[in-house]
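Removed from the display is one protein chain of the complex; every other protein chain stays in position.
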Amino acid sequence: MMESSEGLPQRWRAPRFAVSFIMFTLWILWAGLALADEKSVAEKIIEILRANGQISEEQYKELVKEAGKEESKPNDFRVYWKEGIRFESEDRKTEIKAGGVIQTDWAAFDPDEEVDAAFSDDDIDGHGVEFRRARLFVEGTIYENYEFKSEFEFAEGDVDFTDVWLGMKNIPYVGRIRVGHQKEPFSLEELTSSKFITFMERGLPNAFSPGRNTGLTLSNQELNGLMTWAMGAFYETDDFGDSFADFSDYQATARITGLPWYCEDGRELVHLGLSYSHKFRDSDETTVRFSARPEAHLTDARLADTGSIATDGVDLFNPEFAMVYGPFSLQGEYFQALVDSEADDYTDFYGFYVFASYFLTGEHRPYKTSSGAFDRVKPRQNFNPVKGGWGAWELGVRYSRLDLNDAGITGGREQNYTFGLNWYPNPNMRVMFNYVLAQIEDREDLGIDDADVNIFESRFQVDF
Amino acid sequence: MMESSEGLPQRWRAPRFAVSFIMFTLWILWAGLALADEKSVAEKIIEILRANGQISEEQYKELVKEAGKEESKPNDFRVYWKEGIRFESEDRKTEIKAGGVIQTDWAAFDPDEEVDAAFSDDDIDGHGVEFRRARLFVEGTIYENYEFKSEFEFAEGDVDFTDVWLGMKNIPYVGRIRVGHQKEPFSLEELTSSKFITFMERGLPNAFSPGRNTGLTLSNQELNGLMTWAMGAFYETDDFGDSFADFSDYQATARITGLPWYCEDGRELVHLGLSYSHKFRDSDETTVRFSARPEAHLTDARLADTGSIATDGVDLFNPEFAMVYGPFSLQGEYFQALVDSEADDYTDFYGFYVFASYFLTGEHRPYKTSSGAFDRVKPRQNFNPVKGGWGAWELGVRYSRLDLNDAGITGGREQNYTFGLNWYPNPNMRVMFNYVLAQIEDREDLGIDDADVNIFESRFQVDF
Partner (left out) sequence: MMESSEGLPQRWRAPRFAVSFIMFTLWILWAGLALADEKSVAEKIIEILRANGQISEEQYKELVKEAGKEESKPNDFRVYWKEGIRFESEDRKTEIKAGGVIQTDWAAFDPDEEVDAAFSDDDIDGHGVEFRRARLFVEGTIYENYEFKSEFEFAEGDVDFTDVWLGMKNIPYVGRIRVGHQKEPFSLEELTSSKFITFMERGLPNAFSPGRNTGLTLSNQELNGLMTWAMGAFYETDDFGDSFADFSDYQATARITGLPWYCEDGRELVHLGLSYSHKFRDSDETTVRFSARPEAHLTDARLADTGSIATDGVDLFNPEFAMVYGPFSLQGEYFQALVDSEADDYTDFYGFYVFASYFLTGEHRPYKTSSGAFDRVKPRQNFNPVKGGWGAWELGVRYSRLDLNDAGITGGREQNYTFGLNWYPNPNMRVMFNYVLAQIEDREDLGIDDADVNIFESRFQVDF
């Protein structure tokens, strides 16, 4: 200790003294009233002792000088917990978060004979466990106007890229620019983090969402967050954010959202949104494919699946609706895909979902105005077996439909009825139970006319 | 709050202003004696100046008000090093650790001709280097009663899941619940972290340990840590914690341990333990296989190997013994596996190991009462070439045996003699040297009657 404490770096000296010292100079000028509260206790004591004439000018000066020494660099971090670890510099110009998420799932499937037969290779009959998501991330704001995020998905043993981007913000008019692997601005449900969605899996028509790709986005919020807009251009990349082609494989996507009704800090709101995306393709080289699991990830069976369709381009339309009225909320989206196939006539697929959610314990679905999507649920009281407190309990029911039959394509027509129960013991954990009744019709290529799959699934989740 | 702030690190003193302020009000009532030490220097000064009538009531009030302001949020972290980075909130209700481990190994093998011939594909003849372990983790306690761990293994270029779980603790009677990928509660040596085991690899019969799988465990300690118990149910999962099956692939495992003798903070103790595990299987679908490397991981040769055995179920028994007497310690375990194969008669395999360890520098093997396993060795003095200090030096010798021959199965009989020297320059690093003489007998399926392999291996390890 001794020898090391000799040259004790200035860094341990309290920042507030520095500030107080500056403040004090101003205080002299301004009669010290305006900024008096900038002072520290010690400073106050010094001032008072002097005012009382209990210390000499020399002693006073010495003390003030001492106070001046006690300065810390502005880049010192405050480190604290707020639903995760946060590092925050004094001047707020640097903020770092680090953490991750774990989702460990269990599921059991009970399919009709013909489904089992048709998907014998795809684990549709049986039970199992998997890590649905296991991620680590570091993200931050640096030098006030710059930001980055570096998040990786380790589930299934390889390293998938999720949000891996850098960007700039606070740009006049433009708002934000982000370059790298990120979600295309399409669909409310897709843009609501998988940590916060109401059911274990997103609805069937999520099959149309472009998801994450590598590209560039511009985004901003207007009217104090009552409106958001985002647009971007992307390459169609693999799970690692890479792509290489000697033909057209890019796409442009845009989204706009608004809150015609918003009050009580989001306990009551109506959200409207519209997304559009166009895939620029070249039918000699490129194909598009839409398919969906039955709202359970543990199976690989794509009950509905168009297979590959050669195309020159694809248009995607997606109107959004959501409302929150205290503990009750409604959400629904419609999706339409127009595939420009050789025969130059548009092949037309569509889907939609609608769900209702209700918090038995009175919480509400929090809405994030900056992104125009839903956010983390925070129970009013954490669950505590000793002191009492139940955490948050939420019930949900969803109907979703996906129609992939058109113009000779027989991807099938699927509809899912999903019932969900979510328990949030604290703001960072939740336990989910879903029952899904999946019905597939007119899947001619597999000779399935009309068949069901019953699915029971549960998830334990923590994010940190 | 109160009792926790007692032994509170002093740099968290700011919050104590708040406390002090409240305390002070009480102090007025209670003559201020009881809680005087809750005060800070500045507070003290204020009180004294007032007591001396050197400041006016107004000045006094102003100062006290100021003191009240100097409050930090209870979720502010103290960040410090304690064999790793620690983030700890004032109230101890939130604690995060982050870190990892590196083990870089070298090994050289000198096998008998017949072994070399039999395992020509398995790198049994030659030398090499590998990263035995390269892990990163984040773990923590949040909201006082909840905990999680997220650790991944990067060795060999993919991402294996080690401890990836979430849970709840401080549950009356039950103690702890953990859900996710974790070690089944079986075998003292298996449950002692690979960072802290005495030899580079665990003994041969570790082949019987279920290791890590995805499931749910309950555990607790009783009698102030003189006893621990744990039980769990698991699916047999792959390296990534996943599994899917339409047949039975789960297992139940339990362990109980006790310390009939424990004194001088663990410098002297006797540990007894018993583990039991049952694999529920279905012989039409499932098989079980036991095999072992010769206590060196750089080779892939499984000198002893039953191959796959169709089975309806497997019983595993494992009594444990360990004693520590100052720098000297003994440890031994016996393992028995009863495989219920078609012919309905039990196929019977067994193994055991026993080793002695001695610290030339006087340290002892630390025992962790909460888990009933051994813990990190801390040298009395770190190695320092300039100022002196040798770190800790440990000698170890082990005999281990594995018998996989029974009822027509000719997995072979193997015994290993292992001599080890460990150097701990500081609490987070160690250098290990092992010599292993591996002898394999009666491995009829490979036509090996009796053959040896000489192995020299070393490890450089840091964990942080």
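Note that the chains take the letters A and B in the order they are written out, and that residue 1 is the start of every chain.
In this text, a contact is a pair of C-beta atoms (placed from the backbone, for glycine too) under 8 Å apart; a residue touches a chain by one contact, two chains touch by 3 or more.
What you see is a predicted model, and the numbers here were worked out from it, not measured in a lab.
From the set B:172, B:385, B:408 or B:447, the residue in touch with the chain omitted from the display is B:385, counting the whole complex. The residue touching the chain not shown here, chosen from A:84, A:140, A:366 or A:385, is A:140. Considering the whole complex, the residue from B:65, B:127 or B:380 that touches the absent chain is B:127. Only one residue from B:118, B:298 or B:324 touches the chain missing from this view: B:298. Interface with the hidden chain, as seen from chain A, comprises residues 1-2, 4-5, 8-9, 11-19, 22, 38, 42-43, 45-46, 49, 54-55, 59, 62-63, 66-67, 69-70, 72-79, 87, 89-92, 94, 96, 98, 136, 138, 140, 142-143, 145-146, 148, 150, 152, 158-161, 164-166, 168, 170-172, 179-181, 214, 235, 237-247. Within chain B, the residues in touch with the undisplayed chain are 9-14, 17, 37, 39-42, 44-45, 48-49, 51-52, 54, 70-72, 76, 78-82, 85, 98-100, 102, 104, 123, 125-131, 134, 136, 154-159, 298, 382, 384-386, 425-429, 460-462, 464.
Note that in this section only the chains that are shown with their structure count from here on.
Averaging Cα coordinates per chain places chain A and chain B 34 Å apart.
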